[in-house]
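Here it is: the structure, laid out below.
Only a single protein chain was left out; the remaining protein chains are all shown in position.
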Amino acid sequence: MNREWLLNAALLAGLVVVPGWAVWADEPFTIMLATRAVIFALAAAGLNIALGLGGLVSLGHAVFFGIGGYAMGVLASHAQNYTPLYDGVFTIQGTKSMPVIWLAAAVTSGLAAWLIGVLSLRTSGAYFIMITLAFGQMAYFFAISWPAYGGEDGLSIYVRNGFPGLNTLDPIQFYGLCLAWLCLVLWGYARLRRSPFGLALDSARQVPDRVRAVGLDPRRLQLVALVLSGAVTGLAGALFADLNRFVSPSMLSWQMSGEIIVFVIIGGVARLFGPVAGAVFYVMMEHWLGGISDYWQIFLGLVLLAVVLFGRGGLIGMICGKGRPDA
Amino acid sequence: MSPILLAEQILNGLQSGVMLFLMAAGLTLIFGVMGLINLAHGSLYMVGAFAAAAVAGATGSFLLALIAALAAAAAAGAMVELLVIRRLYARDHLDQVLATFALILIFSEGTRWLFGSFPLYLDIPPWLAGTVMLPGGIEYAAYRLALIGAGLAVAAGLWWMNARTRLGIQIRAGENDREMIAALGVDISKLYTLVFAIGAALAGLAGALVGPIQSVQIGMGEPVLILAFVVIVIGGIGSVRGALVGGLLVGLTDTLGRLLLPELFKLVTDASGAATIGSAFASMAIYILMAGVLIWKPTGLFGARA
């Protein structure tokens, strides 16, 4: 097996060993950091579907992250206040069950991705970037000005939601759930890029005219990629809100969109484990540099600038050699 | 709702529209000539505002503050162009977005390091304080009226530069045909630095002018940057005329939306509910306008290329 495969295996092993050590050493904070990294990696793995495979530079993925977060917040807050979410022709109750919340998060953020995609895929290139950024800002301002779910202050949940058979209040068990999701999505990503859809999508990125000439619509392929991408990032948003037991408009901010794209790029765009490497690196920088200096984001900016200008292919690309991985 | 209130709000809309135009014009010029999407344009807006606030605080002169804003933003723009941006012209939009996102982090944290986290304040100069009486009995803030005038003057100046000067000819040539411009014997890298510095100066001017009516703080540039993107999507990328029309449309839609939508919802629900629903939807009005333009004309009102 090649170097990238070894590196991926090492990253995965690290995600198992380090939190395992933290349990043994009774370091719950390390487990929390690892959970944060895994959830960011999941959000970025979602973006990698649109960006890495589809070539869609979405600068609005915080919308899906935030919608996932609010799906959790809204359902759980209704459940903890014993008020129905909707009480009309039929009744929808809130819930504290993670599987239901996950489903709601993925479906609503997937729908949002569909809506944004239908509009923004009418254009391409620089327009697409600006439009996704703009719709992100729209969601942000809407969340701030809509008072029902906390507005600017956000929404808190008293107790983390539950999963059948697990104690989600135990940090390592919740971490296990997040890691399981990450592994499942990475497995799906690996399958996706070798699938018929993956081939068509990759071609739509490189040669859209050809894709049309063989009878496929590149825009529809890209739209489906964006929906899948948004749903995965939305799922990550639900987990992130559950980790913090809190959701606020900041999950929808343009900075969040920027960070998700930074995870992908620092790690290595279109690489299977690029989002993982990027998210782990980011959380480590945030923790260590943030402890040294309040202005640690200057260093983050410099690192990002260096990666973009000189080290194309991200961390994984620098270690394993250039070029896109063969699909 | 009185007609006077409506007229005031229309003027407010024009005022925020021309300020958006200053931002969008620079962005669209840079995109048109160099093909660069610049997220750090909001940082240059912030640089202008901070330079103005610092100089006004030290000297008490608003004019000196404006000059300082123009100079600081143009200098920061030229420096960034020489160090970073010129390596990005041949790159794809993704690299441009990431590198300029990195610049935002560096500019924002650098400014926080220099000036601290607290907002600075910039006073309206005494000679523009107070209100003026407009025809029809409209009493309006003199400073805001001056902003409208300044924005329109810049628009006229840009038009003059584009139509009547050698630089304008070179810029138009650069937009149409990059090889031709080299054939004309123009030093293309100097032209690019100059265009970037002009765009930066426009952003810095906007930041300084808006400073007295908003607070001068870290992160003030990015919301304006995103609004300027909305303006460009509406007006058409690369079109300065589109930036003006788009800017005014966005400014008016936003201001009038905040005024009228709560009123509109009063027709269907009670007053307090109408205020909250109305303001929530008003915050989305310009994006809905953008969506409408996208459906109708995906390349914007005055745009030709994607």
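Should a chain be cited, it is by its letter among A and B, assigned in written order, with residues numbered from 1 in that chain.
By definition in this document, a residue touches a chain if its C-beta (ideal position, glycine included) is under 8 Å from a C-beta of that chain, and two chains touch if they have at least 3 such contacts.
The rule is simple: contacts and distances are computed from a predicted model.
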The complex's invisible chain, by UniProt name, from "Branched-chain amino acid transport system ATP-binding protein", "Cytochrome c oxidase subunit 1", "Biofilm regulation phosphoprotein SiaC" or "DsbE family thiol:disulfide interchange protein": "Branched-chain amino acid transport system ATP-binding protein"
Shown chains that the omitted chain touches within the full complex: A
Contact partner of the left-out chain, one of A:200, A:252 or A:307: A:200
Option from A:188, A:290 or A:311 whose C-beta touches the chain left out: A:188
Touching residues on subunit A - with respect to the absent chain: 188, 191-192, 194-200, 202-203, 206-207, 209-217, 221, 224, 228, 324, 326-327
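Going forward, only the chains that are shown with their structure count from here on.
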For subunit A paired with subunit B, centre-to-centre distance based on mean C-alpha positions, whole Å: 31
Complex contact set, residues of subunit A against subunit B: 51, 57, 59, 119-120, 122-127, 129-131, 133-135, 137-138, 141-142, 144-147, 254, 258, 261-262, 265, 269, 294-298, 300-302, 304-305, 307-309
Complex contacts: residues of subunit B adjacent to subunit A: 31, 37, 84, 87, 93-95, 97-99, 101-106, 108-110, 112-113, 222-223, 226, 229-230, 232-233, 237, 276, 279-280, 282-284, 287, 290-291, 294-295, 298-299, 306
